[in-house]
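The complex appears here without one of its protein chains, the remainder shown in place.
The first chain written gets the first letter, and so on, giving A, B and C; residue counts start at 1 in each chain.
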Amino acid sequence: MSSEPHHQASLPRSRRRFTMVLLGAISGAIGGILGIPLGGFFGLPALRSREFAWAEAGPVDGFKVGEIRFVALMPLRRPVWPEEAPRMGAFVSRKADGTFEVFHNHCTHVGCPVNWNPAAQRFFSPCHGGVFDRSGRVLAGPPQRPLDRHEMKVEKGVLYAGEIYSVNERLERVGRYHS
Amino acid sequence: MSSEPHHQASLPRSRRRFTMVLLGAISGAIGGILGIPLGGFFGLPALRSREFAWAEAGPVDGFKVGEIRFVALMPLRRPVWPEEAPRMGAFVSRKADGTFEVFHNHCTHVGCPVNWNPAAQRFFSPCHGGVFDRSGRVLAGPPQRPLDRHEMKVEKGVLYAGEIYSVNERLERVGRYHS
Amino acid sequence: MSLGAWLDDRLGTRSLAAGFFYRRIPRAVGWPHTLGSATLFLLLVQTVTGIFLAFYYVPSVEHAYGSVQYITEQVPFGAYVRGLHRWSASLVVIFAVLHLVRVFFMGAYKYPRETSWVVGVLLLGIIFAFGFTGYLLPWDQKAYWATVVGTHIAEWAPGVGDVAARLLRGGPEVGIRTLGRFFAFHVLFLPTFLWLLVAVHLFMVIRQGIAPPPVGRLAVICPEEYRTRYEESKAEGASFLEHLTRDAEVALALLLIASWLALRYGAPLEEIADATTTTYVPRPEWYFYFLFELLWVFPGRWTVLPAFWIPVLGFLALLLLPFLDRGPARSPLRGPVASLAATAVLVGVLFLT
Partner (left out) sequence: MSLGAWLDDRLGTRSLAAGFFYRRIPRAVGWPHTLGSATLFLLLVQTVTGIFLAFYYVPSVEHAYGSVQYITEQVPFGAYVRGLHRWSASLVVIFAVLHLVRVFFMGAYKYPRETSWVVGVLLLGIIFAFGFTGYLLPWDQKAYWATVVGTHIAEWAPGVGDVAARLLRGGPEVGIRTLGRFFAFHVLFLPTFLWLLVAVHLFMVIRQGIAPPPVGRLAVICPEEYRTRYEESKAEGASFLEHLTRDAEVALALLLIASWLALRYGAPLEEIADATTTTYVPRPEWYFYFLFELLWVFPGRWTVLPAFWIPVLGFLALLLLPFLDRGPARSPLRGPVASLAATAVLVGVLFLT
């Protein structure tokens, strides 16, 4: 400011400081009144957990014991805006004891769509060489946790897939939701 | 420039003029290369005339002779994006001789939705007092031409409404399309 | 070395800031001079809330109404953000017009500020265009029918009416392409021009200094002596920084008022657009209402006057005011013709509203 002493003189130093504080306070108030609601407006709908709609995977009898098959999940009600989302795919595994496991089709490394190779009895991810066994455990490649799974239920002979969850190396459910 | 002789001296006058012309020419070329396609991109789809989809007005027998009735026109095929438009309404008049007239429901003054009053045997516009008779002729108020009409056809006992056109005071078709 | 000094060494920021914040402004500059900055602040609020609304709004016939409902009913703070956008929009119109009236009655559009006036009137036009394109977006009854009427009025333009109406609608009828282009106009095209012109307007105001009130030796325009007199007036004036606190106080007050209106009254949403209504009575937003009412005043073949000539010629007259009114008197009392005409127009507009 040394270059403009003329301007500085228009306002004594104490008054200048007070004015600056006042301007700062008002700017802060305006920022808060606008910023807090807008932050919530932007962020909260994304963070809010919502009930996952159950989707039909198919009649139980359609799945052979020991087989792993890809199904397009059919939502029970047409997802209407703003919940509309592309149809989801999942791998249904009917184990030797007749029970089911439903795997999410996104690789746990960076999300590429995995595929089941019946000859090799392996899931392969096409991007960085992730390989999973028929229980979803990591056999090779960069993934750090087994394939995510859908909750499931059987009603009137039909298999339904629900919320997606992660499992740890012992195939125990981990709290966090992943997609 | 008198205030900055120093700068001017950096470039002789003739060279300056040439440079200005060159810059102008290049700017013009860029403007044209971008402007002409963008103008067409914006304007042509709006100006292009398109075939009007026929819409079902209802079975012929449903209209009593001498009656004027409001119908919601049902398009023959669901109008899909980008042709999706709100459903349209029209007034169907079955004249004493059994023939039909189908009136567009926008007042010819500024487009407000007209209504038919059977007791008064008049169309009324709610905005600025436009009044039309049962043939769509202007009886009072600011409108300057009779109500617009739909083309129509009868097939297998069903009345269909088509493109909208304007008529002059003698109820003769005028070329321009109005909505 | 402090950050300020570091920056100053590189960019000379201190002399810039000092020249801006600590410059003296003419004496008698006071609260009426906050109207411009108030409009600017409201435009900022509109821009910020508008950008956020676009995160959830979908400009399609099938989803527009639903997305507005979703914003209002389900998104946290959604009703507040939408209400703020709506009420602040009305306040923008009010304050832009008040700012214009203030500038008019203080003669601030005269030498050397003719260009600021012209740019300002263009900005007012853009603000009205924001209003016109904005209230189609919720795709409710009011939206649909106001746009049917608005684009129908464009058909009255002599010669080019049909083409103009079609270009506005994106086709023969109000439909998906109307929504698409009104949306693009509202959120991209108009904001671009708005902020470019605001930048030009502010550049001019800063370059020329705040217009002095028409008092004392500055009550009459005299180009030869203008600069001397202006400097004299500034020598007696206060610091711009002090005026800035007034601007800030007004901004905060406006935000509180708009927030209160948003929380108390929200933003209206009528039934979803229905082209098959027989009972709906279209009614434009209040700031276009006087034009709508003028349609009563000039019936029949004279409709082209309120539909085209009065708005177009009125806007041109406003735009070119500094070149139409070349009298040296800045005070409204000394140049009674223009003042009386303006007062009559204002009263007329308010009466019709």
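In the analysis below, a residue touches a chain if its C-beta (ideal position, glycine included) is under 8 Å from a C-beta of that chain, and two chains touch if they have at least 3 such contacts.
If you're wondering where the values come from, they're calculated on a predicted model, not measured in any experiment.
Contacts of the undisplayed chain with the visible chains, over the whole complex, involve A, B, C. Only one residue in the set C:L40, C:V58 or C:I127 touches the chain that does not appear here, and it is C:V58.
In the complete complex, the hidden chain is touched by one of B:P37, B:G98 or B:P118, namely B:P37. If you put the hidden chain back, the residue from B:P82, B:G129 or B:G162 that touches it is B:P82. What chain B contributes to its contact with the hidden chain is residues 1-4, 7-8, 10-11, 15-16, 19-20, 22-23, 26-27, 29-30, 33-34, 37-38, 40-42, 44-45, 81-82. Contact between chain A and the absent chain runs through residues 42-43, 45-47, 49-50, 70, 72-73, 81-89, 105-106, 109-116, 126-129, 141-142, 144, 164, 176-179. Panel shows chain C; residues 7, 9-12, 47, 50-52, 54-60, 62-63, 111-115, 170, 177, 180-181, 183-184, 187-189, 192, 204, 207-208, 223 of it touch the chain omitted from the view.
The rule is short, and it goes like this: only the chains that are shown with their structure count from here on.
Inter-chain centre distance (chain B to chain C, centres taken as mean C-alpha positions): 29 Å.
Residue positions 62 of chain C are each in touch with at least two other chains. Counting only residues that touch two or more partner chains, chain A has none.
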